[in-house]
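Just one protein chain is left out here, and the rest sit where they should.
What follows is subunit A.
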């Protein structure tokens, strides 16, 4: 498992060229993503990150490797300023620069050895370690809760939008039907108004 310096450096370079995309719809596939990013630059590869631990309704994430870091920077800043839609509306995707920890096939950092030790229950440090473990468990529960809340918030927002959309849609429908069936022109004649033909 020895990673040479060169391999590690190369991987670092790759990380710099990669975008981490999330808030992707699960129905989006590689082709769509490629098409989406084609006009930003050359897409080298697309890798979806499978999600094993969380519930199934979490949006997808993907790692997109581009040709060079400048393209990556351009994309990230663009998406940060204007909402970019992939595969549906209106939830925009979120893009950021990728980090080493996002890749699960990353090589070992050269020159680092793993160190560990076992603690027996009567070492003075043992209690501390036990407390840290407890704390970690508590934190995991807290994180779960936060995630749940976040999903709830997202669903609420979507409901609101759906309502708003329906209402707007109804309005437009009404306006359109009124124009279509000639009521508008009749009314205009009655009121001596001009109707622009938009």
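Quick notes on this one:
Criterion: contacts are C-beta pairs under 8 Å (C-beta built on N, C-alpha and C of every residue); 3 or more make two chains touch, one makes a residue touch a chain; residues count from 1.
By our rule, contacts and distances are computed from a predicted model.
According to its UniProt record, the chain left out of view corresponds to "BAH domain-containing protein" among "Coatomer subunit zeta", "BAH domain-containing protein", "Vacuolar protein sorting-associated protein 33A" or "Response regulatory domain-containing protein". Within the full complex, the residue among A:9, A:164 or A:188 touching the omitted chain is A:164. Within the complete assembly, A:61 is the residue of A:19, A:46, A:61 or A:76 that touches the hidden chain. Residues of subunit A that touch the chain left out of the display are 1-3, 22-23, 25-27, 32, 35-36, 49-57, 59, 61, 78, 82-92, 94, 99-109, 112-133, 135-140, 142-143, 145-147, 149-151, 153-155, 157-158, 161-162, 164-165, 168-169, 173.
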